[in-house]
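Got a structure here, written out as structure tokens. Questions coming.
A single protein chain has been omitted; all remaining protein chains appear in their positions.
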Amino acid sequence: MEIEVAITEGPIGAACACARGAGARVEFTGVVRGEEGGSAISALRYEAYRPMAENQMRKILEGLGREHPILRARVIHRIGEVPVGDAAIHVLVESGHRAEAFAVAAAFMDRLKRDVPIWKRGGVP
Amino acid sequence: MEIEVAITEGPIGAACACARGAGARVEFTGVVRGEEGGSAISALRYEAYRPMAENQMRKILEGLGREHPILRARVIHRIGEVPVGDAAIHVLVESGHRAEAFAVAAAFMDRLKRDVPIWKRGGVP
Amino acid sequence: MADVGRGPLAVRVLFFGAAKDACGREGAEVPWCAGMRLGDVLGAVAAAYSGLGPLRGHIRLARNGEFASLDDPVSAGDEVAVIPPVSGG
Partner (left out) sequence: MADVGRGPLAVRVLFFGAAKDACGREGAEVPWCAGMRLGDVLGAVAAAYSGLGPLRGHIRLARNGEFASLDDPVSAGDEVAVIPPVSGG
């Protein structure tokens, strides 16, 4: 395991461009790994039932937003061929405090893997 | 609450530059909000017992890494005057699967707020 | 089957994931008739595409982009999606 810790007096990356009032941002990135079902791959193919998938993602976020006071949620899912090491999904949640942002980001991923019509369609050798 | 969802056939941001084998990356950003103790501020001052704080952060990550199979963890905490909207802390955790990355990032923040000698030292009007 | 019932009095069925593989096609049309329910649509495609059989216990259906149950009614012109277990993310 690789660990880096630092205390700095300078800026950390760019300014956040966060929602007004946001004190916490949680991001999740799902990355394509170099193997699928035991075989080495160079990319993974994804397919979506696109309008329903977008609609489901929105509904899941709306539902989670009713349970947790979040300020902003943004999800991008890539489909087609996604090369190893590239992001297949990026989830961003902002809230006043960190607990809600963590809870919503993690719960969204659980729900996505159950209820959003997107499929891994096999690896590209 | 602001919600954006999208399905795209193109890349999501830059390639991840993740640890080998990483399938999940969780990032937490703690952002300075525009008020502290009920007063509007333009920045928040942080102070650290620097060598101990870095040492504690490392030890907390090492301990969490023994409980959860993570591949990489990186923490940067800013001190001095941190303007509103800027990040005071950024935590990045990578692992094979998402559960560990979420667990470690959230647990690290809980531990930081208890055991890492860094203090908010008041707002700048 | 794809050519039967084309027109307003049909239901468009979309196959995804393993269901697409099992049927060897992306979609089909099923003639609509009064009183039809989603379960009838699934029965019609399963009869036409026997490869769907092993998946039937794992399939969910959507009607016009929303999950729906086998008892839900279907209207002519509806889009019904055959949704095997998803694996996004």
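Worth a mention:
Every chain is named by a letter (A, B and C) in the order it is written, and numbering of its residues begins at 1.
As a convention for this text, a residue touches a chain if its C-beta (ideal position, glycine included) is under 8 Å from a C-beta of that chain, and two chains touch if they have at least 3 such contacts.
None of these values were measured; they are calculated from a predicted model.
Partner chains of the missing chain, restricted to those shown and counted over the full complex, are B.
As for the chain not pictured, it touches chain B at residues 30, 46-49, 51-53, 55, 77, 88-89, 109, 112-121.
Basically, only the chains that are shown with their structure count from here on.
Rounded to a whole number, the gap between the C-alpha centres of chain A and chain B is 16 angstrom. Our note on geometry: chain B versus chain C, Cα centroid distance of 46 Å, whole angstroms.
In chain A, the residues touching two or more other chains are 30, 48, 53, 77, 88-89, 109, 118. Counting partners per residue, chain C has 89 as the residues that reach two or more other chains.
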